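Following: one structure in structure tokens, then a few remarks.
Every protein chain except one is present and positioned as in the full complex.
Going in written order, the chains are labelled A and B, and every chain counts its residues from 1.
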Amino acid sequence: MTAAIGTEPAVGAPSGRPGLARRLLRRPLAAGALLYLVAIVVLAVCAPILAPHGPQESDLAHVLATPSADHWLGTDSLGRDITSRLMYGARPALIGVLVTVVVAAAIAIPIGLAAALAGVADRIVSPLVDLLMSIPAIVVLLMVLATFDQSLVAAMAALGVLTAPGLVRVVRAAALMVAGEPYVAAARVYGFGRFAIALRHVLPRIVGPVLVNLSLVAATALLTETGLNFLGLGVHLPEASWGGMVADASAVMNQQNWMLVPTGAVIACTVIALVLFGDGIRDATAEGWARPVAPARTKRSRDTVKGVRPARRGAGAAPADRPPILLRVDGLTVAFPGADGRPVPVVQDVSFELGAGQTLGIVGESGCGKTMTGRALLGLLPEGARVTGGSILVNGADATAMSRRERAGLRGSTIAFVSQEPMAALDPLFTVGAHIAEAVRTHTGAGRAQARERAVRLLGRVRLPDPDRVAKMYPHQLSGGMAQRVAIALALAGGPKLLIADEPTTALDVTVQAEILRLLGTLRRETGMAILLISHDWGAVSELCERTLVMYAGQVVESGPTATIITAPEHPYSEGLLAANPQLGTPGTALRVMPGGVPSPGEWPPGCHFAARCPYVMDECTAHPIAMAGTAEHAGRCLRVAPSPKIEARP
Amino acid sequence: MTRILVRRLLLSVPLLFVVSIVVFVLQSLIPGDAASQLAGLQATQEDVQRLRRQLNLDEPIWTQYWHWLDGVFHGSLGTSLTNKEAVTTALGTRLPVTLSLVLGATLLATVLGVVLGVISGKAGPLAERLVDLLSIAGLAVPSFWLGLLLIALVSVRLGLLPATGYVRFADSPSGWAQSLLLPVVALGLAGVTAIAKQTREAMLDVLRRPYIDNLRANGVPERRIVFRHALRGAAIPICTMSSILLVGALGGSIVIEQVFGLPGLGGLAVSATGSKDIPVIQGVAVYFTLLVVAANLLTDIAYLLIDPRVRAS
Partner (left out) sequence: MTGPLLSIDDLTVRYPRRRGEPVTALDGVSLTAGHGRTVGLVGESGSGKSTLGKAILGLVPVSGGSITFDGRDITRAGRRERRELSSQIQVVFQDPYGSLNPVKPIGRTLAEPLRVQRTLDARAIRARVLETLERVGLPATTVDRYPAEFSGGQRQRIAIARALVMRPRLIVCDEPVSALDLSLQAQILNLFNELKADLGVAYLFISHDLGVVRYLADDLVVLYRGSVVESGATQSVYDRPRAGYTRRLIAAMPRATQVTPHEKGP
């Protein structure tokens, strides 16, 4: 839950951690795989003691026998005991796997690390890896086998060498990612050499992916080894080998198919065990330092509540001098399922109205529910999140009661969206023109050429110079400011009545921020659309928005005209947030700070959510939930705000 | 764009050199030579010596390599030491078999894999688990064993398809298809699950990206998001996986050809290593390397077509 929202303290988590072996054994699949592999190794090593029969001991009275008390897995065409031969056959298989893995790891790990950490090494290694990866391994293996008199060890060592380049790539890529992190730079500031950094900081981080890949190398090695044995290579008959036993089975397929079963099964099971063991080790290593990650919530979910309420028609009726109500949010509550299955609210009882063409800002820190509110309006809550209460009236119709299809119909055409990261908001594989034309066609059903033409016009609308040229560009060719203009053009494609802009300027340079805010203001005047600006930045909100909501820990704590809130905030949180702005601070004197941080959802107190950080806190604050008080014009969720009958009387 | 392709082609020249030299050096280490093999057990020392001179095997290895290389520049890969057949001819009759097998297996894996991947990606956690399980099974079951199982079930038990043998496409297209169906399935099935898993992971990865969210929020329908944006975004890792499978299938084909009695390059390679028939081994190595180069080139072209950022760099 909390992982997605960005939270304050997780102090109090236990720090005594079980060792790697314990963590590994707690995973049933990995433990099973380990057990199986240990058993195979023991059976192979102790075959002379444990095997019921000698590997070449033939019992011509029982040829091609099916399982019996004497021959648990039957006998082959020479009457040799299959169980015993499988035990002896495990020896070449395991030795082969071991040789390949050791050789590949010994070559790949140091070289991959060197390539990632030293540019010089990389310039040699990378092309070499490309080259070596293209060598057809099987031909080389055949030659090696012929050269070294069918020596399996030589062939498997060669396979290790041939596998190494692929592994070098994996190691290099993983190490490069880690090497780019600031903590590695910090280690360099301490004067650590590359070798020490590789050993202390990089290697421990990439153990997971490297182990997984080594387990895949092991699996491939086993399959190659048995394949060679199947061809009669790498083994001196009549020595037992798993691949050779499959070959024996294939020779007698006309008479009997049983022999295929145990021989194939033992190979397949060993491969599976190797893979599962690798996965298990990776997970167990990572578990040592990462806190359990909440399941990724990626797919959107329906946010409609069970038990649909009828839309309250006429609720949006407004005085004649006011613009018609476009959006009316009433008591909106959004919740995630908590650890115990009970819903944990992330947005609680949010109410506001937005008239056509009006601008409203939502201000607050991360974890306050601003973004979640915006997503609820769009009907695109993350997986698991649900609207558990309240209504969202769009032009008088309750969006929370709509079908998925109706809801999707609102997006883009009535409510459009601009996000924070302009670069990440565009598909890198499509041109700017294709993006916008796609949206135009979705909303207007225009033809290809017509959509294209309208796309170029929209790019002009957002004041991009030379829109024709920009339409042909790809996202990676745009600057941040240009990309944000394109994202805005995309949002305009459906002629929306409301634009939700979630931190649209945060990722941009200061001078560009001002331009984008000005553009949004201009577009609003030109198109008459309303704008809901979600931001942590008082400056941006005061630039663009007539009215502002301040949110804290899921609730609206203050609503009113932006200018009034900035000059005379009602709620202590608004006040603290404004005072924390260094722009308004006096150099040399400490900023007024609110102690602590925003409480995570699920840790909200029953009373005022801000009480723990509030300088004015009183006993009554923590007793029971605090209602909004004040006038319709300017209200706050604080006991210090004089209650007003006007607010209480609201429907 | 063409620069990248040219670079790739230029890189393949040293690759061919490296491979041919590796093969030459390795074969020179093999104890005994083709002459003693050909001459047979009864041959006298002189017989072998004479044969050796005839075959130019008495020359130093670099001279031999030079002769071979000289031949390559004149379009000849030499003649087989065992049956005097031109290597290009010997390989030429066998190449179509291996090529159909390998390409068929890769195609089967890619097409079926993508379909399965998309379905499992959209169908929820149960389908996801199923593909995960299948992909481990696909990796674990040795292809030669699967081939034998298919023969036992489909050919022997059900009598549906021929167990072994190869029919040329020119002789009978349907016979060709029938003779290849089981080998292609045996060789390609492991790849299906690999591609399915790759497709699903890559698609889900794309679907997590902010731009997908942005497109959704601005009304682009789900169908277009999945098929236009997510699948295209997933295409690069799928192509990479396909080309890896193709290279892997080259190695696997040797065993599968043996199982199904197909007269491909693999059988030739095995027998040539046994009889130390160097020109043939060299030929197989060169053909295999060329196939790898072609696969890499195709992958590069696919990257270029799919991703504008690659085009730019």
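The working rule: a residue touches a chain if its C-beta (ideal position, glycine included) is under 8 Å from a C-beta of that chain, and two chains touch if they have at least 3 such contacts.
Just so it is clear, the model here is predicted, and its values are computed rather than measured.
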Displayed chains contacting the withheld chain: A
Among A:59, A:130, A:537 or A:603, the residue in touch with the chain that has been omitted: A:537
Among A:70, A:149, A:181 or A:406, the residue in touch with the chain that has been omitted: A:181
Contacts of subunit A with the absent chain, listed as residue ranges: 6-11, 13, 15, 181-183, 185-193, 200-201, 204-205, 288-291, 365-366, 480, 509-514, 517, 536-540, 542-543, 563, 566-569, 575-587, 590-595, 597-598, 616, 618, 640
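Just so we're on the same page, only the chains that are shown with their structure count from here on.
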Distance from subunit B to subunit A - Cα centre to Cα centre, in angstrom: 34
In the complex with subunit B, residue positions of subunit A that touch it: 127, 130-131, 134-140, 142-147, 149, 219, 223-224, 226-227, 230-231, 233, 243, 246, 249-250, 253-254, 257, 260, 263-264, 267-269, 271-272, 275-276, 296, 298-300, 378, 380, 408-409, 411-413, 416-417, 419, 421, 424-431, 435, 438-439, 442-443, 474, 476-477, 487, 490-491, 493-494, 500
Residue ranges of subunit B in contact with subunit A within the complex: 11-12, 14-15, 18-19, 22-23, 26-27, 29-31, 136-137, 139-145, 148-149, 151-152, 156, 204, 207-222, 224, 228-229, 232-233, 247, 250-252, 254-255, 258-259, 266, 269-270, 273-274, 276, 281, 284-285, 288-289, 291-293, 296, 306-309, 312
